[in-house]
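The excerpt is restricted to a subset of chains, each kept in its original location.
Chain nomenclature is as follows: A and B, assigned in order of appearance, with residue numbering initiated at 1 for each chain independently.
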Amino acid sequence: MQLGRVVGRVWSTAKAESLSGHKLILVQPVKPDLTPAGRTVVCADACGAGAGELVYWCRGKESSFPFLPDEVPTDATIVGIVDEVHAC
Amino acid sequence: MQLGRVVGRVWSTAKAESLSGHKLILVQPVKPDLTPAGRTVVCADACGAGAGELVYWCRGKESSFPFLPDEVPTDATIVGIVDEVHAC
């Protein structure tokens, strides 16, 4: 998974039917020191992330697992909200 | 998913049989400020996107979900048309 920051939302009326009811969240990937790294991603949300929160998100087919048995056509989903990043 | 702009079409007669009847759309990925970012992608279309429209598209196996039960050999599909991108 990747660390990221919630930086916005995407509004969309016309979409694949199986995406209906899914909120689309704009995530800026970040490094462990929380500085931005790379292009923003449009994510589905499996854990109710709010504006500005630090999250981790999952790519690929497994990003649709939280929505099973629905086959949601998402390739990026927020799967957790970060409490703390702890270096070792 | 990624944000992108519809910038063209690809015409093709000889193709994998399971792609028959699918329109192929050229998408330029864009950043949230809508400037281009990276290489164009040839996408299938699950929502009737038109020339110049701002869309979001999905990669990987899950990009074939909108066409189930057909097993369409696409790795990039437009799954929604953007009404608005809202930063937070």
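Observations on the structure shown:
By our rule, contacts are C-beta pairs under 8 Å (C-beta built on N, C-alpha and C of every residue); 3 or more make two chains touch, one makes a residue touch a chain.
Remember, it's a predicted structure, so these values are computed and weren't measured experimentally.
What's in place is 2 chains of the same protein, and the file's complete complex has 5 copies in all.
Criterion: only the chains that are shown with their structure count from here on.
Centre to centre, using the average C-alpha position, chain A and chain B are separated by 19 Å. Those residues of chain B that touch chain A in the shared complex are 1-3, 29, 31-32, 37-38, 46-48, 56, 58-63, 65-66, 68, 77, 79-88. Only residues 6-19, 24, 26, 39-43, 51-52, 59-61, 63-64, 71-76 of chain A touch chain B when the two sit together in their complex.
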